[in-house]
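What follows is one structure encoded as structure tokens, with my remarks underneath.
One protein chain is absent from this view; the other protein chains keep their places.
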Amino acid sequence: MSYLSTIFSGFWTLVTGMKITAREMPRKAVTLTYPHKKPELSDAYRSAIQLVRFEETDSHDCVACMQCVKICPSFCITIEGEKIEGIKRQRANRVEMDFALCSLCGLCIDVCPTDTLEYSKIYDEAGGNRGWTYDLLAEFREGEEAWIERMRAIEAKEAAEKEAKRKAIAEAKAAAATKKPAEEAAPKPPDEGAAGKPAPPPASDLPEDKPEEPES
Amino acid sequence: MPETLHAIFANPFVAVAIGVGGVMGVLAFNALFCIWLERKVSAWIQLRMGPMEVGFHGTFQTVSDMVKLLGKQLIMPAGVDKPLFLFAPLLVFAGVVAAASLVPFSKSVVIANLDIGLVLIFTFGGFAVIGIFMAGWGSNNKYALLGAMRSVAQNISYEIPLILSALSVVLMISAMGRGYDTGHGHTDLNGMNLAHITLVQARHGIWFVLFQPLAALIYFISTLAETNRAPFDIPEAESELVAGFHTEYSGMGFALFFFAEFANMLIQAMVMTVLFFGGWTGPLLPGPVWFFGKAYFLVFVMMWIRWTFPRLRFDQLMTFCWTVLIPLSILNLLVTAFVIKAT
Amino acid sequence: MNASQSIMPELERAPGDERYYLNMGPQHPSMHGVLRLLLTMRGERIIKCEPIIGYAHRAHEKMAENRAYIQFLPNTSRVDYLSGMIYNIGYCQAIEKMCGIEVPERAVVVRVIVNELNRIQSHLLWFGTFLLDLGGITPFLYCFDDREEILSILDRVTGSRLTYSYGRFGGLTRDIDETFTEQSTAFIARLRSRFPMYTALVHDNIIFMERCKGVGVMTPEVCAQYGVTGPCLRASGVGYDVRRAEPYGGYERYDFEIPTRTAGDCLARFEVRMDEMEQSCRIIEQALADLPDGDVRPKKLVKKLKPPVGEHYFAVEAARGHFGMYILSDGSDTPAKIKLRTPSFSNLAAMERVLEGTMVADTIATTGSIDIVLPEIDR
Partner (left out) sequence: MTGTSAPPNLRGLVSESAGGDYGATGFHQRHTAEPGHIVEIAKRFRESGYVLEMMTCEDRREDLDAMRLVYTFNRAVADRHVVFVTLPFGGEAPSITGEFPSGDWFEREVFDMYGVRFGGHPNLKRILLPDDADFHALLKDFGRIEDAEGGGE
């Protein structure tokens, strides 16, 4: 008897299985028919890095500090910088990235002191060989002259502001010194930036030698 | 001129040659259609789309695949037994073609209407086993050999319930087919003749599946095993034996096995249509439409089963055959015989 | 290989001895990557099974010795690409513990959530491939349909679908948002509604039952001898789970069960994993309900670590079992040694014992059910 009941119950489980697949049959396919339909990329999507174009300067802001080159676990970033006459900061004249090596960990973006690196949204390119190199400066070369002009103006303005600020601080300090000589050493942000400390990612408290935020 | 043509066509050899050519055409078309259908059915079940690019809903996908396979090199691995290796796909395919020419597509379209049609179909089914074993042995590959061994054991075992359940139908014909009016007098219908089996069902207006549900089920299950379809596809079990007996085949050799598999499915479905589902009979539509409609529905069910279940293990497969299917089919046969005698 | 060395050893046998070698893998449809099993067989029975590994060796441990601690981060997801999040965050937690780095409260909870999502994702993939090994192709696609949801959810926050690199020492790279919470809740509801379907389609199926019941039995003794951990151990009746035995990363706060079975066969492993998915759902629900505010990003990006000199061991419960990191620090920013104790390495080692005397088809079922990820074994 158990022989027959096993056969029957076993057969019934098979029927149940077929009922389930039959139920799924008319359901709409979940396929995304790429390339007819393109996937929607998430905001966080990580692809090859690219340089941010800041609104104010209409260019990137890579100062060739080599932080990203040093932290990259895959040794895939190459940067060379130069000093441009009349501008305080360094300027990168070669930023290349070998995407064949990149592991998309995002450490370079985290360490960038000027926040000028970001992920691009390229998803449909392929490299056929080792040495799949992106020239990150390609789209910025055009406006380099204009950038130098703009930057000079910005730096002049900045210097003026800084001077004003320094004066204000010195005055405040002088005023404070008369009251509490002990707390003299506390507020001195300019020195901290000059020491080249690693910058935390939040843009609010970047080192001092960075230009103002685009919106400011 | 028409007379000469008529004379040529009246020649039985020419007629059979044309018929077999037609059957091969049908089978080739069937393979293309079945592969497309298989891919579509699996896609529907799995919430995918299947082939969509070549032609309307990928209709010509299999044609292009076939062209690709035709153009491919037939790789001959080192150490193969050349005659066996080359001959095996042909033998598998030949058996299928021969079997197909015995099937009555409609009342008037039968290429070879023989009184031992049913026996011959099972015999030709045996051809495939030999072909598969030749392929497995000749490939000089352990996976292929294992697949071939499994295939032989499985096919031979499952032929028993297959034939036993078919016999139940044959018994019923011998009882119900007496005194058939052929228009030229009365005759007793032959239970081994596929056309006659259909005629009996047409005459009584019934399908034998209603009288023999158990036999139909056993026959269907055995059919799955005979055609090496999931869940009995252990000879080619791709997750265990890579591809079983056709592991080493490429290009057209592989394509022929594929052809044969799908042709075999169709033939088994057609035989089952004849035995249990009334063959070409059906209202309104012409015979062949009903016939192929039923056969392809059965093919569809086979596919549906394949895409639903996991695969059995080899020993379980054999146990299932010997402890469940064979006793039940013998029992069914005995009961049928008893009932026929009693009435 | 030298010309003199053959890849296939010659089997010495006396006349009449019907044993033969069957070389399964490294390229075989169900060897999960590049596992190679050298089977000594008689007919369809396996007399001896020797797993041969190393085809996917990528020298992660050597890389670790050549990099700063932080530079090893992207490697961790790649050790086991299916539960990359757990490995990645586990490594961060190890370093945080070693160097005493504080993690924001919100990050702790978010880590638990993404870890559990990752665990479900891994189990779903295992479920699919296991059925694929058994010859049932359709459940694989259903699982991938579900898994796709998790990948999209994780993709939204991490920007990647497989190798996340989401953790940082002292936090995470990106915060989760409302949509993440909604999607996760919706996903859990969806997954729960799918469980009955999976049970009816797979678990109750007589063919599946026959293939799994009593196949590939690992007794608790074998597990202890080989150091088997994870769902395989729990299926043998030992309720060992690192999340409970050595609570880390805030797991002690959540109420969850450790599902166990006693049979130790493929079916038990299947059931344990299905139950674990449900438990992961429970943890995610609790964590989402009690999500603290704040920032998840590290207070300060640590570029140069100064870890204390000495040996450290930190273990997490990965999807496949006990993942331990043995870190030897010489006080510099580069680890002197990192040993990754990966679960599948030990689980696979037990295979040679488990597979003796079984049939070819059982090999496939057993390798499928212990859920190996070869890159994790080969490291």
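All chains are identified by letter, namely A, B and C, in their written order; residue positions are counted from 1 within each chain.
Basically, a contact is a pair of C-beta atoms (placed from the backbone, for glycine too) under 8 Å apart; a residue touches a chain by one contact, two chains touch by 3 or more.
Source: prediction; values computed, not measured.
Across C:216, C:249 or C:324, the residue that sits in touch with the chain not pictured is C:324.
Chain C residues in contact with the hidden partner, per the touch definition given at the top, are 1-2, 5, 53-54, 57, 59, 61-63, 65-68, 97-98, 220, 223-227, 233, 238-240, 245-246, 308, 310-315, 322, 324, 326, 328, 330, 336-337, 339, 341, 345-346, 349-350, 353, 378-379.
In this section, only the chains that are shown with their structure count from here on.
In terms of Cα centroid distance from the overall Cα mean, chain C ranks first. With centres defined as mean CA coordinates, chain B is found 63 Å away from chain A.
Computed from the mean C-alpha positions, the centre of chain B lies at a distance of 45 Å from the centre of chain C. With centres taken as mean Cα positions, chain C sits 31 Å from chain A. Among all residues of chain A, those that touch two or more other chains are 14, 17, 20-21, 24, 30.
Touching of two or more other chains is recorded for residues 45-48, 307-309 of chain B. Touching chain C in their complex are the following residues of chain B: 42, 45-48, 142-143, 146, 230-231, 233-234, 237-242, 307-316. Chain C makes touch with chain B in their complex at residues 20, 22, 28-30, 44, 131-138, 141-142, 145, 201-202, 205, 207-208, 210-211, 359-364.
Residue ranges on chain A touching chain B, taken from their complex, read 7, 14, 17-18, 20-22, 24-31, 33.
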